[in-house]
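Would you mind keeping the following structure in view while I ask a few things?
One protein chain omitted, others in place.
Letters A, B and C name the chains as they come in the text, with residue numbers starting at 1 for each one.
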Amino acid sequence: MKLHLFALSVVFTSLGDAPATATPAPASNLIAQDHRKWDDGTRIDLAWDLSADDETLVAAYRISKALARFGDFQVPLKFELVEIVKAGTGEYTVADLARKIRLENIKTKYADIVDIESLEATNQKTFPVAYVFQIVAVGRDGATSAAATTPPITPTMEWFDGGRFWFLIIVVIFCGAVIFFIQLARGGRPLKVRKIAGLEAIDEAVGRATEMGRSCLYIPGILDMNDIQTIAGINILARVAKTAASYGAKLEVPTSRSLVMATARETVQGAFLAAGHPDAYRKDLIYYVTDEQFGYVAYVQGMMVREKPAACFYMGAFFAESLILAETGNSIGAIQVAGTAMPAQLPFFVAACDYTLIGEEFFAASAYLSGSAEELGSLKGQDVGKIIVGLGIIIGVIMLSAASVILDGSPGSPFGTALLNAVEYLKQVILT
Amino acid sequence: MQGRTLVWTLIFVIAGVWLLLRATTGSGMGKAYVKRTDQQFVNVAEAGEAAEWIEVHTPAARAYDFQDLPRYPLEERVGWTEYDPAPPKDWAAAEKANPGQQTYVFSLWRSIGLWLAAMFTFGIFSFLYRDNPFYKISEAVVVGVSAAYWMVVAFHTTLLPNLFGKILPTWIQSWAMPGLKEERNLWYLVPLVLGVMLLWRLMPKGGWISRWPLAFFIGVFCGLRLMAYMHGDFLMQIRSAIVPLGVFGPDGFDFWESLRSVFLIGGLLVCLVYFFFSFEHKGFVGKTAKVGIWVLMITFGAGFGYTVMGRIALLAIRLEFIFDDWLWLIDPTGQRIGL
Amino acid sequence: MKRLIPLWITAIAGIVLIASYFVPYAQGLGELTSIWFDILAGFAFILGGGNLLKVHLKKVSDKVAGWGYSVILLASFLITLFVGLGKIGVHPSPDYPDNSWSGVYNEVGSPFWWLYEYAFKPLTATMFAMLAFYIASASFRAFRAKNVEAVLLLGTAFIILLGRTFAGVWLTSWLPESLSGLKIENISVYIMQVFNTAGSRAIIIGIALGIASTSLKVILGVDRSYLGSARSEP
Partner (left out) sequence: MNAAWAWTILVVVVGASLVVLVTRREQTYRALKDLDRRWIFLLMLLAVAIPILGELTFPEKPTGLAKAVFDEIEKLEPGDKVLMAWDYDPASEGELGPMATAFTYHCCKKGLKMYYMTIFSPVGPQMIDDSINNVLKTEFPHYEYGVDYVNLGYKPGYEGVVKVIVSDLKELYTTDHYGTSTRDIPMMKDIRNIQQMDLIVNVSAGYAGTKEWVLFATTPYPENIKMVAGTTGVMAPGMYPYIPDQLLSLLAAIKGAAEYEELVMSAYGNDDLGLKYRKGMLRMGPQLIAHVLIIILIIIANIIYFAEKRRGAA
């Protein structure tokens, strides 16, 4: 944007001074073609031969675009500035173009330049958009050359977004690893994983609640089913409910979302069935309170001091209410196990709960609790992911450090610059 | 116990008397004022054209002669009075200018609301002492109001415009959202059908069908989040973690900056080791994981320290409400100058 | 069968969404389905609200202890619902003064706004403000130098707390410029930018991996407890 201003000011100042200024020769052979790389149909590549005066008079090239056609309907050309590139530049990729436009939007934005009736007459919903592009060489003293203009062109959308090629590779590696280890586990290969403190506590907490004849409280976070943490919380709920069923403990699940209530009921019912106590399942212990975060926590905190549950589980997405819950739970002397992937709330759970599953451990928990080999397999897959991270960082850092050392010793050394470019490729192309 | 009840009764009595004095003497307290603005709209469209309404007090109205009653008959005009919140100082100023004016007026309902809000504030805080009827009342109100609040919002901001507005645009436009300019989009029948499936669980038979919409959206969001987090968090964090260990400033090797990036990368790597599931935390891995936990603890400490700030600010604003808006004890923003 | 079809629905939906991330033609799918979800959540309110009504009507009819509060709850619920859905007391929008329903549902001065302003807002904000007290009691109880971890936790909290106020600035203001790095406000910034960044970066990466593999497990049907099958059958 700064650049535009610069050029425009150049233009205006030029109008000021009287003596006729030498106008630079225009850029020639301007070609527009669809973006070379696979893209989502928003880019056009421009290429042109530099003006004859590129070395001498030209300061910059001003690139502008204009709508040419909606479908078969001509539009009076209204050029708008796209970008201004320095002299010596012979190519540019115009981004952020539209491939198609909805009739509704034409009405909203271009009613003044096209005759809507005839567009409506075709009763098409959308129209392909064609653009023309224009290059003007701007002289050092602000004089502008004649314009080189392209024929109308419409960007095309490919079936694959090439910009995400490397991302695809990484996703495939990671998902592949997870699936591979799951298959390995299915094949009966024993997988060794470390212990996570706090998971044993879950069973023992439920047990204690049963002995004391008090209830267990389970909070699956306060977000809806469209959050993976809630889904993970529901998975853990299944195991907790199974334990509760086998101990014959009372399990209460107030939810702050209707859909979570619906899902939790399915889950707990299934768990009681699996534990062989389908008749012990009471769906009225899983109920909706309110969507409002603080209305919900106001209810839960009151309920806690009145019913004094002996074991409280907070497993899901939590926000400010985390400490309210944990402190209240603490004041009634309940065993508290928390698990969340909300980095901001972890400190409070760590400070106020007996056990806390930190971030990734929380997602791992359901795998541990289920004890099913194939779920443990997925953890190995996650470790592969961590190895990718470690390697990526280490390689990148080493190369970058080496480059900076070399370039500091001998500026402009080819090896150093090569390293630097390699890192740039890693950061800008592979890791985007 | 007896003594405690006595103490509390005393406290309540004293507070009550003080409030009474405060409210009745001097400029009083806890009064809400409003500014009246009369709105009158006239349809200036020619007969047979789509209606075009002009508010008679706006500049646009100057173009018309609304005295011409045959052309703009009074009975075809629409109007009402709006009451916007106004700071007491405006009321005071207006009264000074001409006593008994009707532009700024005292609002009984909003004053009642103000007192109610103060009572609710105390009701919730009273829980800190112990559970009690005041808290239970506040709790019941907040649950009831908020549950309904979100349903109303969902109806007006989602169901009307995004469901019915897409399926039956003209109908919705005709009565509920005249501003709506949408075209029928039958794709939105899908969520309608899914919604009906979900509600089917209320039927005596075939409740299992309600699992389908749940299954559908859980699948959808697993797919979405998988990609979003791998792209947004996973890749981006690796990317921004790549910094040179040795930093060279204009004047050669910069020790402190270098140390900083060593800590940055080292810290990250040891934390990752802590999260590793494949190895027991023994031996070298154990030691590294230990350091990892230390870094995490520093992170948590920092998070805790930061949050304290925010939480105290929240208490501050509640007390400001009590002292400023309700009790009128302080006036930092000069709301009641000249009262 | 009743459990198999949903599994397939989940799997297909998930895979389509993953694929759509790479296919320009389909990149709008995410937004569309997000809007759909909000609509479904809108329907779900009928379940939730119905459940709320049922629970508290039962309490009232059974005259269980504290049923009076349920009456208050029901009253505030129904009143808010009524004035909100009906746009009671809402003036038309200036563009369509002849259409009584064209106004904004939460217009200032309307009963719904009144309930929001004088009940919803103070109650929720006060609930939030209670955290200040809980923070105090938590720091008194939980921050004891039991072991290295605890020391680091409370030490950092300590420095940040000081560094984020004038007190900290004042405490170390006597330090010369050459040692300005040791000034407490700078230390706290350093901690935030180095250790906190390293730590939360690790947590963020871990979470991303956790979310990815959990999602994958659900899509693959390895983890299906959300459907009420306690754990995956072979």
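Throughout what follows, a residue touches a chain if its C-beta (ideal position, glycine included) is under 8 Å from a C-beta of that chain, and two chains touch if they have at least 3 such contacts.
On a predicted model such as this, the values are computed, not experimentally measured, just so you know.
Trainee: What are the shown chains that the omitted chain is in contact with?
Mentor: A, B, C
Trainee: Considering the whole complex, which of B:44, B:61 or B:180 touches the chain not shown?
Mentor: In the full complex, the listed residue that touches the missing chain is B:180.
Trainee: Decide which residue listed in B:58, B:101, B:132 or B:157 touches the omitted chain of the complex.
Mentor: Counting the whole complex, the residue in contact with the absent chain is B:157.
Trainee: Footprint of the hidden chain on chain B, which residues?
Mentor: 128-129, 153-154, 157-158, 162, 177-182, 228, 231-233, 236-237, 239-240, 299, 302-303, 306-320, 323, 329-330, 332-334
Trainee: To test your reading of the contact rule: which positions on chain A touch the chain that is missing from view?
Mentor: 1, 5, 96, 105, 107-109, 223, 293-294, 317, 319-320, 331, 343-345
Trainee: Contacts of chain C with the missing chain: which residues?
Mentor: 30-31, 34-35, 38, 93-95, 102, 104, 106, 116, 121, 124-125, 127-129, 132-133, 135-137, 139-141, 143-146, 154, 157-158, 161-162, 164-167, 169, 185, 189, 192-193, 196-197, 200-201, 204
As a working rule, only the chains that are shown with their structure count from here on.
Trainee: When the mean CA coordinate of each chain is compared with the mean CA coordinate of the whole protein, which chain is closest?
Mentor: Measuring from the global C-alpha mean, the nearest chain centre belongs to C.
Trainee: Decide which interface, A-C or B-C, involves more C-beta pairs in contact, and give its chain pair.
Mentor: It is B-C, judged by the count of C-beta pairs in contact.
Trainee: Taking the mean of the CA coordinates per chain, how far is chain A from chain B in Å?
Mentor: Centre separation, chain A to chain B: 24 Å.
Trainee: What is the distance in Å between the mean C-alpha positions of chain B and chain C?
Mentor: Whole-Å distance between the two chain centres: 12.
Trainee: Quick one: chain A and chain C, Cα centre-to-centre, how many Å?
Mentor: The computed centroid separation for chain A versus chain C comes out at 18 Å.
Trainee: Please list all residues of chain A that touch 2 or more other chains.
Mentor: In chain A, residues 171, 174, 225-226, 228, 231, 259, 262-263, 266, 289-292, 294-295, 298, 343, 346-348, 350-351, 358-360, 364, 379, 382, 385-386, 389 touch at least two other chains, as defined above.
Trainee: Considering chain C alone, which of its residues make contact with at least two other chains?
Mentor: Correct list: 18, 21, 34, 37, 40-41, 44-49, 52, 120, 123-125, 127-128, 130-131, 135, 139, 153, 200, 203-207, 209, 211-212, 214-216, 218, 226-228.
Trainee: Would you tell me which residues of chain C are touching chain A in their complex?
Mentor: 18, 21-25, 27, 34, 37, 40-41, 44-49, 51-52, 55, 120, 123-125, 127-128, 130-131, 134-135, 137-139, 141-143, 153, 200, 203-207, 209-218, 220, 222-223, 225-232, 234
Trainee: Would you tell me which residues of chain A are touching chain B in their complex?
Mentor: So the residues of chain A touching chain B come out as 103-104, 125, 167, 170-171, 174, 192-195, 225-228, 231, 259, 262-263, 266, 289-292, 294-296, 298-299, 301-302, 305-306, 343-344, 346-348, 350-351, 358-361, 364, 379-380, 382-383, 385-386, 389-390, 392-394, 396-397, 400-401, 403-405, 408, 423, 426-427, 431-432.
Trainee: Inside the complex, what are the residues of chain B that reach chain A?
Mentor: Residues 124, 127, 131, 135-136, 138-139, 142-143, 145-147, 149-150, 181-183, 198, 201, 210-211, 214, 217-218, 221-222, 225-227, 230-231, 234-239, 241-248, 252-253, 265, 268-269, 272, 275-281, 296, 299-301, 303-304, 307 of chain B touch chain A in their complex.
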